[in-house]
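One structure is given below, encoded as structure tokens.
In this view, the complex is presented without one of its protein chains, the others remaining in place.
A, B and C label the chains in the order they appear, each numbered from 1.
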Amino acid sequence: MQLNMKTNEAQDLCFVFSGAGNAKCKVAIVMCRSSSDAGRNRHGQHSMILVPMDTAGVKLIRPLTVFGHDDAIHGGHFEVHFENVRVPASNMILGEGRGFEIAQRRLGPGRLHHCMRAVGLAEQALELLCQRAASRQTFGKNLYQHEVIAHWIAECRLMIEQTRLLTLSAAHALDTLGSRAARKQIAMIKVAAARMASKVVDCAIQVHGGAGVSDDFPLAQMYSYARTLRIADGPDEVHLSTIAILELNDQLKQARARL
Amino acid sequence: MQLNMKTNEAQDLCFVFSGAGNAKCKVAIVMCRSSSDAGRNRHGQHSMILVPMDTAGVKLIRPLTVFGHDDAIHGGHFEVHFENVRVPASNMILGEGRGFEIAQRRLGPGRLHHCMRAVGLAEQALELLCQRAASRQTFGKNLYQHEVIAHWIAECRLMIEQTRLLTLSAAHALDTLGSRAARKQIAMIKVAAARMASKVVDCAIQVHGGAGVSDDFPLAQMYSYARTLRIADGPDEVHLSTIAILELNDQLKQARARL
Amino acid sequence: MQLNMKTNEAQDLCFVFSGAGNAKCKVAIVMCRSSSDAGRNRHGQHSMILVPMDTAGVKLIRPLTVFGHDDAIHGGHFEVHFENVRVPASNMILGEGRGFEIAQRRLGPGRLHHCMRAVGLAEQALELLCQRAASRQTFGKNLYQHEVIAHWIAECRLMIEQTRLLTLSAAHALDTLGSRAARKQIAMIKVAAARMASKVVDCAIQVHGGAGVSDDFPLAQMYSYARTLRIADGPDEVHLSTIAILELNDQLKQARARL
Partner (left out) sequence: MQLNMKTNEAQDLCFVFSGAGNAKCKVAIVMCRSSSDAGRNRHGQHSMILVPMDTAGVKLIRPLTVFGHDDAIHGGHFEVHFENVRVPASNMILGEGRGFEIAQRRLGPGRLHHCMRAVGLAEQALELLCQRAASRQTFGKNLYQHEVIAHWIAECRLMIEQTRLLTLSAAHALDTLGSRAARKQIAMIKVAAARMASKVVDCAIQVHGGAGVSDDFPLAQMYSYARTLRIADGPDEVHLSTIAILELNDQLKQARARL
């Protein structure tokens, strides 16, 4: 189970957990501020703590839907409240204040994994698009003979290819240089993959017409999933800000090297 | 009740009807080819016919979902088959071969009505966006103080305003010049309104983060609805082709007038 | 003559003037900080001052080009330095600290005028596009019969129409409500018109191919001009920030009115 999209920060200890409704879910990994010591830097104030779901004070409040679906098959997303929840100090993972360190090490591969799935999903959507374009006619032509649709096919292939290459490049950086050095690559692919998947699925739906939003095809479901990718693991905008800072630093280093 | 998104044209008499599952639904208006007389022009081969739902041969096959929802509250969308359905000749509306004429007269106001609703929906989404941007903080700033989000607010207002004005202009043309003369205006607003609504709701969701795709806000539902607008009443691409032809004709007329 | 795009703020009194190279140019209207009195608000520290070009200390340093052209026909853009320039106090227009007031009153109509010209320019570009699309063939079809080009025609007409309506609406607001109340409308049309003109001219160039960037057509020149509109009279981004603030205020007022 995994800490997820926060929807309410008014109460400090109100979370949304993915999978919390699943009977097999026994333990939550909670990341929270464990120290407000001004002496520590911003990234050293949070810890990850194991919290058994049957600990006193842990309350499942209500399930939350994603585009109207409860994702119950995976256990669903639940609003969970913590009231005076206490666990042994030994439940802290790795050590106090090392929450960000764990997150950073883990999130890189996690994000990349989402990107790989987004590429696969887009490939499937493009395959469906091409099949439809080859099998349906409007105004006396096969759909793929409509130049606008042909160009969508080209644009989709172009987007998928560029994203696939960036995914491979980010994975290579992660494998060979490590999480920290691969941060810019991973932030880039996170943004690119979510956008690309949304756009490819959108084209595929349009080529399918009404059928594309029905459950005769997996496209409607893909559409919702691709949309959540732009929010999940941090909204794209946070990653764009990260890329910008890293780029400015890189430019600065290069400028100095040229002196 | 109303003829709707066709998902299967292999069988000539297989339709998708919106509202067919509603107990109050007693009559279908069917538009179909009533003549293949080569002597008639393309637009004179279709008629509109009243078909009572309890006519022998009318079969409700299955409900269809829209983005996973059955819209059951409105009666749902149903695949309906017609097998050797026969009705009295007097059930034909207005006269044989006048189906397009009816559709054109009726679709103009119908499309405009969808556009008006799209503008209203976008206004509500922008209101939610602004409320969220004013009430939430990230990285020590209110969301609206993030320049990127501020610019989204500006872009949304700009899009809504341009679409509202074009809607009013199309409505004025429809009222004063009639359906035929307003065709270009109506095709334009059909395309513009659907796009605009999709984009504004998309921004509003992004500002809400995970909450935006949950059912705590109406945005997830708006998102699906806005997406269908780009397909309903003819996909945007058909309307763009119409606008192009009308524009080329207008340019030709102006060029001749200048001679 | 008119104060224009600042390219160097290192020296306080280094300006770029449009028209400064014209022999008829006798007087500069300089807007500068005339007071740093902390008691005054930010908008009350600037004044507009008439400076005869032959005043001691006024130096024309060099002409500046715009996309490689010196616009010499209008007098050109000149870097101008002011060193210990002194003029009589009576040269101050309207009164000390009223520079912004003058600018605001004057810039509204000025911006709108640019928008009107942008709409006209786009109309001309679309006319050229349509003529070319109707007179040239590639791959055995007239260009306008290529669906992608037909859709460009439609998109251009749509953009022009939406911008024309917003221009008229902003002009009406300016006439009936005044500069201040029309600020949001004028900021919106400033952004919309520049973008629209850039996009329409870009399409027209693409339809013309190599001829589009040559001087056989006015499109290359229009392209540069349209690009400068996104910078002139304040870059679009400043106007988007203005729209956002005004929109948030309007939303706040409406929210209060509903209470």
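We adopt the following convention: a contact is a pair of C-beta atoms (placed from the backbone, for glycine too) under 8 Å apart; a residue touches a chain by one contact, two chains touch by 3 or more.
This is a predicted model, so every value here is computed, not measured.
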Whole complex considered, the hidden chain contacts A, B, C
Contacting the left-out chain in the complete assembly, out of C:83, C:175 or C:216:
C:216
Selected from A:130, A:182 or A:229 as touching the chain missing from the view
A:130
Mind listing the chain A residues that contact the chain we can't see here?
126-127, 130-131, 133-134, 144, 147, 150-151, 153-155, 157-158, 161-163, 165-166, 169, 184-185, 188, 191-192, 237, 239-245, 247-248, 251-252, 254-255
Interface residues of chain B (partner: the chain not displayed)
146-148, 151
Footprint left on chain C by the chain that the document does not show:
4-9, 16, 64-69, 77, 136, 146, 148-149, 202, 205-206, 209-216, 220-221, 223-224, 227-228, 230-232, 235-237
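Heads up, the rule we're going with is that only the chains that are shown with their structure count from here on.
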So, what's the distance in Å between the C-alpha centres of chain C and chain A?
41
Suppose each chain is reduced to the average of its Cα coordinates; what separation in Å results between chain B and chain C?
37
Which residues belonging to chain A are in contact with no fewer than two other chains?
146, 148
